[in-house]
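Moving on, here comes chain A:
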Amino acid sequence: MRMKRIGTIGVAGAGILGVLALTGCAADTKASGGGDDKVVLAEPSWVGATANAAVVKKLLEDELDVKVEAKQMDEPVAFDALNSGKADAILEDWHGVPKKEKLYVEKKKTVVSGGDLGVVGHIGWFVPKYWADKHPDAVKDFKKLNKYYKDFRTSESGKLGHFIGAAPSYSQHDKELIKNFDMKFKHIPSGAEAAQLKELKRLYDAKKPFLTYWWEPQWMNEKIDMVEVKLPKHTPGCEVPASKAKCGYETNQLEKFLNADFAKSNSKAAQFIKNFHWSTEDQNEVAGMIAGEKMDPEDAAAKWIKENKSKWEKWIPKK
Partner candidate 1 sequence: MSSPTLTKDETTQSSPPSSGSSGPRTTPEAPSALARFAANPKALALVVAALVVIVSGLVSGDGTWPHSLTADVKSPLNDLDNWLVDNRDTHWIFLYFLLHLSNTAQVCYDTLLSLLESMSYVGVIVVGTLIAWAAGGADLSRRALRTGGTALAVFVVCGVLDVWEPTMETLALMIVAVVFSALLGGLLGLASGLSDRCEKILRPVFDTMQVMPAFAYLLPLILMFDIGVPSALIATVIYAAPPMARLTSLGLRQADPTALEAATSLGADARQRLLTARLPLARKQMMLGLNQTIMMCLSMVVLASLIGAGGLGSEVYEALGALKIGDALVAGIAVVLLAVLLDRTTAAAGERLDDVATSGISRTVERLRLAVWGGIVVLIGVFAAVGTAIAGNEWPEGWVVDFSNSVDTAVDWFTDHLGSGIPVLGGTITWAQGFTEYVLNPLRDGLLATPWWGLALLVAVIGWIVGTWRAALTGVICLALIGWMRLWDVAMDTLSQVLAGLFLTIIVGVLVGILCARVQRVDRIMRPVLDTMQTMPQFVYLIPVIALVGQNRTGGILAAVIYAAPAVIRITAQGLRTVDPAAMEASTSLGATGKQQLFGVQLPLARKSMLVALNQGVVLVLSMVVIAGLIGGGALGYMVVQGLSKGDLSQGFPAGIAIVCLGIMLDRLSQPVGKRVRD
Partner candidate 2 sequence: MSEAAETTATAENEDAQTNVKANDNDTRTGPVFSVRNLWKVFGPKADRVPGDPEHAALSQTELREKTGCTAAVRDVSFDVHKGEVFVVMGLSGSGKSTLVRCLTRLIEPTAGTLEFNGEDVISMGKDALRELRRHRASMVFQNFGLLPHRSVLDNVAYGLEIQGMAKAVRRERAAEMVAKVGLEGLGERRPGQLSGGQQQRVGLARALAVDPQVLLFDEPFSALDPLIRRDMQEEVIRLHREEGRTMIFITHDLSEALRLGDRIALMRDGEIVQLGTPEEIVANPADDYVRDFVRDVPREQVISVRRAMRPADAAEAATGTEITPETLVSDAIATVARTGEHCRVVEDGHVRGVVDHASLLTVVAGLDKDSAGEDGMEREVAAV
């Protein structure tokens, strides 16, 4: 089980109850400021992010002796936390909240970019391979899906085909696409990523056809064989405003963002996080261990670290 190790907060020496309470407060207020003694990572709710955080945390704690707390928060909230200093860094941002990004990075300058993560993110519409093999024409041109919409009907979607939408915090404009292209589909959003995964797994195991919002990197891709449906090519700004969007999704260089003060401090931890850069495959390996094999994130990270010393040695700042 993945622990959010808060660790001891520098109160071990305190003797009497009152003294202890006081030092406890003092230690805490200092820690939440984002100093060198504890780094707070914003960890969005998908497994890839868990993998990032687990590896960074393990390395920071073992190699640089820096305490790390990973707090689960999705992008919109994470940006607020980076702005206020409640979090120091987010390791994987999908550019899902352009408004806040603009406000904090460009206007207020309280959040700064930490460079690319190295992982390439890609979003699109996917169908399972067993269905794609039977209907190759639909895979090449998404409009042909209208021919087969009856395959995708469920009790939820009624007369239309069922489009499994993304969880609410994910970047998406599928609903608008369906409307703008007169697709005979009903966009039914997922409540959470877990719910979507479970639903896909269920449908996949039952060999049922489905059409879904899906993305890479995603550890489930190793268990579920899916084929992307081709959407109109993305051009910069084509999805703004969403109501007029007529294009697919951008291929994203996932980016790290840091709290400005934290970045400026240029502490070892900050340097390390700026250096942190790994590939989609690396991330999938760790994520797969966590989600697929149900390993403890800490153990999964330890295993990857043990096997890939050459990769992470570069991230450690020089003394």
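Criterion applied: all candidates are chains of the complex that A comes from, given by their letters.
Note that in this section a residue touches a chain if its C-beta (ideal position, glycine included) is under 8 Å from a C-beta of that chain, and two chains touch if they have at least 3 such contacts; residues count from 1.
This structure is a prediction, so every number in the text was calculated from the model and none was measured.
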Touch assignment for chain A within the complex, options 1 or 2
1
Which residues, counting only chain A, touch candidate 1 once they are in their complex?
1-6, 8-9, 11-12, 14-17, 20-21, 24-25, 27-29, 32, 45-47, 50, 71-74, 76-77, 80-81, 84, 86, 97, 100, 103, 154-156, 158, 164, 167-169, 188-199, 201-203, 205-206, 290-291, 294
